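What follows is a single structure, written as structure tokens, with notes after it.
Missing here is one protein chain; the remaining ones are kept as they sit in the complex.
A and B label the chains in the order they appear, each numbered from 1.
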Amino acid sequence: MVHVRTVLDILALVTGLLGSAPLFFHLNRIPQFVFLAALAFVIVTAWKGVPPLRGWRATVITGVFFFYYALQFSRDNLVEPAANLLVVLLSIRLAGEKIPRNYLQIYALSLFALAASSAFSLSGAFLGYLALLLLSIAVSLVLLTFFTVDSRLSLTRRGLRRVASVAAAMPAASAPLILLFFVILPRPQFPLWDFLSPAGEKVAGLSDRVEPGSAASVGEVASPVLRARSEKLPRKDLYWRGVVLNTPQGNAWIRTEIPGREGPPPKGVVMVRQTVFPETTASPWLIALDAPWSVSGVRSGKSADLVFRKRRSSGGRLKYDTVSAAHGVIETKEGVDRDFYLKLPEKVSPRVLSLAGSIARQGGSDSVRLSRLEGYFQSAGLRYATRDLPRSADPLDEFLFERKAGHCEFFASSFAVLLRAAGVPSRLVGGYYGGEYNELGGYYLVTESMAHAWVEVFLEGRGWVRRDPSIYAVNFSRERDGKRRGLVATVRLIADSMSYYWNQTVITYDLDKQLRMVRATGSALRTLSLPSGVRRAGIPLLIAGLLLAVFLVCAKRKWGSREQRVVRKFLRIVGKRYPHISISPSTGLLELAERTGDPRVRRFADIRYGALYRDRKLSEREFSLLEDITRAFAASRETVRDIERTSGTSH
Amino acid sequence: MGFAAVNTGNNLLFLIVSSLLGFMAVSGCLGWMNLRNLGVTVSLPDEIYDGKDTFVTVRLENRKRFLSVFLLRVHISGKDVRFPLVEKGCVESDAVTLVFRGRGSKLLEKATVSSPFPINFFVRRRSVSLSVPFTVFPSPRECPAVGGTGKKDARGDAFSRRKGFGGDVAAIRDYTASDPLKLIHWRLSARQGELKVKEITAPSEDPLIIDVLSLPGGGLEENLSCAAYLVNRSFRANRAVGLKVGSRLVRPDLSRTHRLRLLTELAVYGTR
Partner (left out) sequence: MSLPKRDEMLHVIETLSTRYLRGKIRAVKLSMIALLSGGHILLEDIPGLGKTTLALALSGVLGMTFGRLQCTSDLLPSDITGLSIFNREEGKFTFLRGPIFNNLVLVDEINRAMPKTQSAMLEAMEERRVTVEGVTYPLPAPFLVIATQNPVEQVGTYPLPESQMDRFLIRTGIGYPPEEIEKTIIKGGSIRDRIKDLTPLVGLSDIMEARKAVKEKVLLSDTIVGYIFAIVAATRNHPFILTGVSTRGGINLAEAAQAHAYLEGRDFVVPEDVKAVALPVGAHRLILRPENEALDKEDVFQSVLKNIEIPIL
């Protein structure tokens, strides 16, 4: 015998763990400690048989924490104190004395904690936690019902298994419903209130400032930045445009919004269409394949230099469609503000100026000067490096003439400064370069380690031309093309695909997809009868098939086997033929034969009884005999009527 | 939580909300199925007395093919019987003490089955038709007026003790010419050398006929209670009893069915 209370206590602990685990690492130290202490307390009290925390103590602790976190609440900081408070409350409930109401509170708090975790992380692990939590809560709730009816109830192991299996079947059985509800629950087009939206993952993302020399080394973080569903493109085109930095400030480059309108989209160039699923980030820029001409599916503002900025920080994940021209040139009909794009930092080292001067002195057009500078970079023997970076007061000078090693920011900013000093308008572009193509999902994965900066040069008559000075590093291709292979990579690939699909199907599901699904279903139904629509009608057909199967099973149960059917049909015919004889369920066939005096009924009864009451099935021959008799009987009835009719007319 | 989900458009909250909705729907369905395909039968004892505790056996049959029945409560005339678990295709029974008030023919029309399963938020209930007729006999009450055997007014007709052939051996005596051969006690005769015969009594004591309306005591109900007491006591004493109620006369007899018949007469007197 197992006490229901024991099982409930264990399940309450499991539920609490499942609810707070995804939230745990996003909490402050105090709730983390309180939660762990509560766990230890529960286990120890259960072990030693000591009474749990009860009465006023629990109330006082709850009150203190509530007050503490209530002070932290504000319009901007809502989720975090709430999450912390949730876990504290949950801990106190777990440690406290439990009456049925308390158990329910534990389940609710766990569910809320899981819900709160979605404000911090949108990872696919959520689904796993949710499934386990539902299972645990389902079994708990059912057992709690038993507990409420009788708090001292014990069940046998077998009984407990019965209860638990039915309870566990509930979440499983509700899976299709969950899917249905998820699909059809009304989604608003825009969030009504913003303040509840999650703060977003604390990932650095693309900064709107490039400042080479500010750090001795840069980390290589492989966390994803975005996934873009796209066809496979040549690697040289994989520049993901983020933000344009057009103004030098000290050693850094920052962005100044410029007035003006973007030029018309290029003609005669193949446009690449992509759907981008970015990870949540604090940065406001929408990243798209260079050069993006339009971004749709999210409210955004477009600058003349093709930088897209999110209009508002809408909650959860985004998804947007982009159209890009990947040939590396942004055509511009109008000229540009040359003075603006030739502005130099306040302090440029003499060596840089003289190098620029030497390029400018030889004269020629902007494009000639550009190729001259490229020639210099090619022959300068610069190396790409992420450690031991120049950190002096003038890092560009140090990079170009002393260390000759640096990362893309050094390459790009020195290239741009040299160009401007040589009189060629140029600007920096921050974004990403490269991308792992996931053949499984058909998308590019861009990670934080692919962050990149390059330069756009304005050439009269052509427009802004993309130039990536980093390619002139002597070790460039080796550094940036290192690809991992083998089992680990495969696993990573699969895991990333799953994450992609999770984002694509669950996280970014919205009103738009809802509407599209309704339309698709509608058109699938419309095209049901057309041969061309067969593929799309697959699902309806499948459903229809299932319904038919269910119907057949029900029919078999209701109308019985073929033997039963033939007997019933026969009885019906006999009933019509001999209307004065009442046939009830308690009438036997032989009895019927005797009452009708009909030899055919007698024959039928003999065959049917001979099988039935010898405990065997009708043989095929016997069955066809029964059918023959029935048919002949039915036919004879017709004949009788016909004869009556003909004789009636002849009279 | 539903509000939060709609507002933020956060699909994970939507997922939780749809899980809860789905879960609720399934639990509702399960609760509904829990009360389907049940057979409730009640067996009442043959003797039910007005105002006395009566043991009633409630049988619950789970006719479902796949599911067990959980936490079922059968509610019959103000009392509950609980069945925590009845497995598929099984029958469980439990007894409950009921008290029926007022004599006469009655009908136990229906029982209500209810269950909070699977989740204790709602209690679903359904009534099950029983249609069990039963008769509540007057509560037997001792009447001081009837003690010994000689009181004519209480006993109605009385018959004297007599010889017969159905009872036990009452005495052994010498054989006389008028005795039938089969009464000879052969074993004893062989031992004593002369013929002895057995004397056998009539099968039972003198029958008693109770004239209900002329019993001493208060009103009709008291008389009926007293008569019920007398009927039961006489049967315990293995004495045939008859009954005279108003113009109805039931001949004395000695069987259980007869006793029930007498009690039924008392129960329904004046109620039809």
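Quick note on the criterion: a residue touches a chain if its C-beta (ideal position, glycine included) is under 8 Å from a C-beta of that chain, and two chains touch if they have at least 3 such contacts.
Keep in mind the model is a prediction, meaning the values are calculated, not measured.
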Considering the full assembly, with which of the depicted chains is the omitted chain in contact?
A, B
Specify the residue from the set A:77, A:505, A:564 or A:624 that touches the hidden chain.
A:564
List the residues of subunit A that touch the chain left out of this view.
560, 563-564, 567-568, 584-591, 608-610, 612-615
Can you name the residues of subunit B that touch the chain not displayed here?
41, 46, 105, 131-133, 135, 164-167, 180, 182-183, 186-187, 189-190, 203, 255, 257, 260-265, 268
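The definition used in the following text is that only the chains that are shown with their structure count from here on.
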I'd like to verify one number: the distance from the centre of subunit A to the centre of subunit B, where each centre is the average of its C-alpha atoms, in whole angstrom.
67
Which residues of subunit A touch subunit B in their complex?
100, 111-112, 114-115, 118-119, 122, 126-127, 130, 134, 138, 141-142, 144-146, 148-150, 153, 155, 159, 162-163, 166-167, 170-171, 173-182, 185-188, 190-193, 196-198, 314-316, 506-510
State the interface residues of subunit B toward subunit A in the complex, per the touch definition above.
1, 4-23, 25-27, 30, 67-68, 70-71, 82, 84-85, 87, 116-120
